[in-house]
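A single protein chain has been removed from this complex, and every other one stays in its place.
Coming up: chain A.
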């Protein structure tokens, strides 16, 4: 498979269960290095780079089954997303008022901005373990956004959400792109979401690209219909 995501684009990735969508994101983010082929970010080859380094290069992600710090509060979770911009040095900490303060204020501003943007103000001090799944998904998105990534990978951000929550999430994604110029790779089963917010999309089946292009056209492609409906028409 071969595809690229342009700057500032929302790119949809669809396919039946087991078609390799999550594997693609895991390959990009370094969780599973690919057996062959290469992955480039901002023109630099990042194939096989360790996941924490990929994160530092500006790729933030959310997980299909959530990967939050369950023992921590909403705010602590979001702050950890900002950690790649925080230097743990002893000296700057000791000289906090002179050296570390300006960057610290900037970090805090970004975090507060995202909390406001995603409307998490009222639950900021709650333990993540105890909040409903729709909010958990939002906290995960917040944690990804505060890293100020160039590329944001969302693995089924709307799984398990009702229509209203889906609408919210779609709006958040569109706004995130508009306000921050982030490129987004969006994995989703809800076709209405894909056609609604994605600029381009790619459909996978059994690890192969079966169609790509403008969402409205791709979803009409007979191969895509067949992959999804399972060849019910014979």
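In this text, a contact is a pair of C-beta atoms (placed from the backbone, for glycine too) under 8 Å apart; a residue touches a chain by one contact, two chains touch by 3 or more; residues count from 1.
By definition in this document, contacts and distances are computed from a predicted model.
S.K.: Can you pick, from "Cytochrome bc1 complex cytochrome c subunit", "Sarcosine oxidase subunit gamma", "Branched-chain amino acid ABC transporter permease" or "4Fe-4S dicluster domain-containing protein", the UniProt name of the chain not shown?
M.R.: "Branched-chain amino acid ABC transporter permease"
S.K.: Consider the whole complex, including the chain that is not shown, and state which of A:18, A:48 or A:71 touches that chain.
M.R.: With A:18, A:48 or A:71 as choices, the missing chain is touched by A:71.
S.K.: Among A:83, A:124, A:150 or A:200, single out the residue that touches the unshown chain.
M.R.: That would be A:83, which touches the missing chain.
S.K.: Which is it among A:31, A:117, A:168 or A:228 that touches the chain not included here?
M.R.: With A:31, A:117, A:168 or A:228 as choices, the missing chain is touched by A:31.
S.K.: Since one chain isn't shown, list which residues of chain A touch it in the complete complex.
M.R.: 29-31, 50-53, 55-56, 60-61, 63, 67-72, 76, 80-81, 83-84, 86, 88, 93, 143-144, 147
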